[in-house]
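I have a structure I would like to understand better, so I am pasting it below and will then ask my questions one at a time.
Complex shown without one protein chain; remaining protein chains in place.
The first chain written gets the first letter, and so on, giving A and B; residue counts start at 1 in each chain.
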Amino acid sequence: MWLPAAVLIPAAGGVLGLFAQGKWRRRVGAAAASASLLTAWIVASSAWCQGPARYRMAGWGAPLGIDLRLDGLAAAFLLLTATVAAMTAVFAWSAERGPTETVPGNFWPLFQFLWAALNGLFLSGDLFNLYVQLELMTLSAIGLIGLSHQRAAIEGALNYLTAALLGSFAYLLGVGLTYSAHGVLDLGMLSHRISASGSSWLMLSLLSVGLLLKTAVFPLHFWLPEAHAKAISPVSALLSGLVVKASFYILMRLWLEVFFGSVSLQTGSLLGALGSAAILWGSVQAIRQRRLKPMIAYSTVSQLGYLFLALPAATAAGAGPGAWEWKAEAWNGAALFALSHGLAKASLFLSAGALISSVGSDEIARVHGLARNLRGFAVAFGVAGINLVGLPPSGGFLGKWLLLGALLRSGQWIWALPALAGTLMTAIYIFKVLERTFLSEEAIDPGAGETRPVPRGMEIAALVLAVISVLLGILPAELLEILRRDSPFGMGGAE
Amino acid sequence: MLEGAFDLVLASFLVALGRSALQFEDLFRAVVLYIAYGLLMALAWSRLSAPDVALAEAAIGAGVTGALFLDAARDLKRAAKERKPRVGWRFAISLLGAVVAAGISLALIGILPESAESEGLTARVGQSLSEAGVSQPVTAVIMNFRSFDTWLELLVLLVAMSSSLVFHRTFRLHTLRSSWPHSSGPEPVLAALANVLTPCALAAGAYLVFRGSSGPGGAFQGGALLGAAGVLSLLRGRGELFRLRQRFFLSTAVAGVVAFLVFSLGTGLVGRAVLEYPPGLAGTLLLALEVASAVSIGVTLSVLFAAARPSG
Partner (left out) sequence: MTLPSDPFWFYAVASALLFALSLRGFVLSPHAAARILSLNVMGSAIFLFFGAVSRRNWDRFPDPVPQAIVITGIVVAVSSTAVALALARRLASRRGGETG
């Protein structure tokens, strides 16, 4: 199938959007978004209709040229991107008619470019091409953050850009070392040539440090809360839902496929420790917040920590089919968690956006009793919140279940403790909001009762994302089948 | 023996110059030293048999980046003085830096000799060069073998330009006029210089684009010179360039990206792989793409320079 279309079509849509003016901007933007959605669906579904695919760009395959590869994991992330992006587009479209926090017309072209970068990143099979995709993604995100024009957003954008550049340079240094030692940039070919050694460890470390900085792992997370909280809500949804997952996706590819076997338990435990610190610290900060969007942003820091709990399990000593099972389970859990978190977090930010649009601010004190007036917001927040806490049945629950199972079976049970603590703390800050929304009888602030009606599209977008995130937990068999299609941690596996 | 000595001296100077550019007490001085560092770096690239990179580093790395910093230095000097770290902290960081440098050097010593056996892709490039449509290997890699990277790179320029314009609250280029008013006072030296240099830069840029097929040069180097011409005219006070039709400007800025997109569509429809050159037409098509890219690069770099100034 036409894999490049997944990158070319969104980019073309963005270019067209640059020329549109006035009310055509969102019309062209919506048309472009629809085309991108359709393309993503066609490409992703070809993964299970026709099986995994490899596309040689410019007709030159690896190692001279750049290959695009589609497997189950890539297809799953393409769909995640398409779903979140589509609902964000619905939100942004409706927001133009909303009372406040309207979405400027400049949003649409940058949104398309971000989408193109994400798709390209998920499909790319070349180490340096991934660097360029990351830069494209970062610069689009920076422009999107700048849409809010507030001083805090500009500061957040500058810190984000600085951190991202630092990460990119670390990654680039890793690319240089890898190429100098192995002479190719193609991920598949590298995985055949790389064996565990000191130099492999150095290459992987450099690549990983750069990517960890971009995934905002504690203690390199400092840039995230401000950038995500101060952007306009659809942008926050894209950032927390998709952009931070992209660097984690690359990490997964590198750890599982290219540098398989180069990672020791010590490194895995170190990352598990950092992940635990992220879970705990992020949750504490989230509980302390008085406004919704910063709370959700800190929640992102916390939830991203869960992804790294897969590493102690995946690197624990063990061989044979039993060990392979729980290693695969650990990675499947992390991937599933990433997917459902992307959906749920995007939903939360869109709900927050609907709230701001209606009430004018996202102070948690003002959500008292809003379930009556802003039903859609309340339900979406509730459903997405359930996913975040990890209650069954939801994708979040399933992801955590797999992760914990893998940790216990591999003997790394100690990491289950921060996971459980994190779940508890997540419940605290989620239910704090839900309790006030649903159960509060009267409003504390006399002026808070006034809610303006919110365009239906905004609430629907948030709701759809929340529901899908829960559905991920209800269809485990199909979903895991998708993830395993020719994936490194499917039953085929690397090695 | 002698050439080794020259490289040793050059590399030492490079490090010394880089170090002095990193003294931030006087921002203006740091920027000027950085430009010098970039030019010396271009010399190093020549020594490394990379004339294409030398051109790019001189034009873009030292030239455009230096221009951006110089223009910014005024604003940023005023806002400077956030914090000055304490002496003990500085020493610790310096020590850490020394450790890092030693570590990396050791790693290089460990890795690079063994890597020499892995030839990299030189041989493959050489084998496929005849079908590439150009005879310069670096241009072949950029515009043919790894053209996807190049297209994305053009997209990065476009996105950077768009993002910069967002900070002006709009994509409309004429709002940049307020930051670049028509030349008010007499600046005879700048005017004379610009009058001479702008056409030179344009001519040299065009030449480099065409030269890239058979020698050092190419779309990026030529485009950077075109961008330099654009920046010169901005400094000269030709802000009214932005009064030109918005669509015209945008069209030139997106020309590179669009040219590649059209090319992809064409190759896809014909049944070849996306971006795959048909045999025989490779040279011509590649040149056409390079011309479109160079124009885009020139315009985009000029707008990037212009948009860096906060409005009004």
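Heads up, the rule we're going with is that contacts are C-beta pairs under 8 Å (C-beta built on N, C-alpha and C of every residue); 3 or more make two chains touch, one makes a residue touch a chain.
Keep in mind the model is a prediction, meaning the values are calculated, not measured.
J.: Using the touch definition from the top, which of A:L173, A:L280, A:L391 or A:L471 touches the missing chain?
T.: A:L173
J.: Determine which one of A:L161, A:L309, A:V433 or A:L483 touches the chain that has been left out.
T.: A:L161
J.: Touching the absent chain in the whole complex: find that residue among A:L73, A:V90 or A:L139.
T.: Counting the whole complex, the residue in contact with the absent chain is A:L139.
J.: For subunit A, enumerate the residues touching the unshown chain of the complex.
T.: Residues of subunit A in contact with the hidden chain: 128, 132, 135, 138-139, 142-143, 146, 149-152, 154-155, 157-158, 161-162, 165-166, 169, 172-173, 175-176, 179-180, 185.
J.: So which bits of subunit B touch the chain we can't see?
T.: Listed in rising order, the touching residues are 3-4, 7-8, 10-12, 14-15, 18-19, 21-22, 24, 27, 30-31, 34, 37-38, 41, 44-45, 47-50, 52-53, 56-57, 60-61, 64-65, 68-69, 72-73, 75-76, 78-85, 89-90, 93-94, 96-98, 100-101, 104-105, 108, 112-113, 115-116, 119-122, 125-126, 137-138, 140-142, 146, 149-150, 153, 156-157, 159-160, 163-164, 167, 218, 220, 297, 301, 304-305, 307-310.
Rule of thumb we're sticking to: only the chains that are shown with their structure count from here on.
J.: Express in whole angstrom the distance between the two chain centres, defined as the mean CA positions of subunit A and subunit B.
T.: 31
J.: What residues on subunit B touch subunit A, complex-wise?
T.: Touching subunit A from subunit B are residues 107, 110-112, 114-115, 118-121, 124-125, 128, 144-149, 152-153, 155-156, 158-160, 162-163, 165-167, 169-171, 247, 250, 254, 257-258, 261, 264, 268, 272-277.
J.: Under the definition above, what is the set of subunit A residues touching subunit B in their complex?
T.: 2, 4, 8, 11-12, 15, 18-19, 55-60, 63-66, 104, 106, 109-110, 113, 116, 120, 128-129, 132-133, 135-136, 139-140, 142-143, 146-147, 149, 154, 177, 179-184, 198-199, 202
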